[in-house]
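The complex is shown incomplete by one protein chain, all other protein chains being positioned as in the whole.
Let's turn to subunit A:
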Amino acid sequence: MNKQEYELVVVGGGPAGLAAAQEAYDQGVRDILILERDFELGGILQQCIHNGFGLHYFGEELTGPEYAQQFMENVRERGVDIKLDTMVLEVTPEKDVYAINSDDGMLYIDAEAVILAMGCRERTREAIDIPGTRPAGVYSAGTAQRYVNMEQWIPGEKVVILGSGDIGLIMARRMHLEGAEVEAVLEIMPFSGGLVRNIVQCLDDFDIPLRMQQTVTEIHGKDRLEAVTVAEVDENMQPIPGTEYKIECDTLLLSVGLIPENELSKDAGVKMHDVTGGPIVNEGRETNIEGIFACGNVLHVHDLVDWVTEESLVAGKTAANYLQGGIDKREQEIEVNPGENVGYIVPQKITNDVEDRKLVDLYMRCKKPMEHVTINLYSGDKKLLDKNERRVEPGEMITFPVPEQMISDDMDSLKVDIVKEGE
């Protein structure tokens, strides 16, 4: 077995891993290895050939590959070690990393710190339990995107898309532009899980119908998909008998949610959060295992890559601090709890005592859409801070920066709620 030693191993060379590695380097860590399973760096951005990336971070609109390119060049310039086509098989709680590729064979890497940045995977037909036959022609939207944008094959001609998450919306436009007929985008909720701008630019601009509170209840076709049965749903998302209708199609794309991919994390003993599906972390994105950090979609599913970058810079910086002599801990850990209409907040706790820090960013998602809201931050019963938003949507992440000076030594918990303005 090929044994190596590194100060920092980054698992995953997508936007999260790249930004984390870059920042760790800039903070003075020189001995860094990125392990990437694909044949190139960049992760899922490489198949996201549409634009709309980077508005927050770069102040300009880039395509996915362009956004990735910036960070790929940055890590290469810095001389960070990179292994492509390399699959990590195991990360132990002692931070031993086992990985394999065709050139090196089995790699056994003794790391001092590990950043987990494996991203997420798509929920499947089974996760939403659609009965029927099992023909060819049922794809997750991301798989279809890979076929079209990377492999240059069109998977079908007459398409129904279930789920109005961003990938579903993007793929509706993509399939339309490739000459397929997109019959409809169906959404089980009364609101879309995607960005508003994607609904406008991907559906409205091409007259593709978005049908709310409808879902696929049966899949038909022996060899290749022939049709789907669609039904309206009630407020509990249960199909309403009598509302069923059939749409003939040869392709069903599923955009029904993403799941952080944490099999490696769990094996390493990292504790998971029920709602995010990712590790429980402190504000430095450190997990319960000292020296193991997580950032990007492996931690929680982001809407914009810009936030992935911001978060990964934090993880990279904390990992560097950890390697350079450790992190001072606060006397009192502060739990960060979601209140009314807040689905989750990352980080789940604030534990570090960092001298030069000005802000601690809280990332959160609301549970349901609301207009004209106030987002309140409490410590116990005491309100510390609020801000008003015109509209919040579950599809759009809310960032809430908390000034360091507001975080006092005697605090043991923070809570955020989202309420109607003036309440």
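Following the convention adopted for this analysis, contacts are C-beta pairs under 8 Å (C-beta built on N, C-alpha and C of every residue); 3 or more make two chains touch, one makes a residue touch a chain; residues count from 1.
Please note the rule applied: contacts and distances are computed from a predicted model.
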Response to the item:
Should one name the undisplayed chain from "Transmembrane protein", "Glycerol-3-phosphate dehydrogenase", "4-hydroxy-2-oxovalerate aldolase" or "ABC transporter ATP-binding protein" using UniProt, the answer is "Glycerol-3-phosphate dehydrogenase"
Fill in: Residue, one of A:R121, A:R211 or A:K367, that touches the chain absent here
A:R121
Worksheet item: Per the definition of touch given earlier, which of A:E61, A:D85, A:D328 or A:E371 contacts the omitted chain?
Response: A:D85
Discussion item. For review purposes, identify every residue of subunit A that touches the missing chain, sorted by number.
Written reply: 1-2, 37, 85, 87, 89-90, 98, 100-106, 108, 121-122, 124-127, 129, 131-137, 140, 142-143, 146-148, 150-157, 178-179, 217-218, 220, 222-224, 263, 266
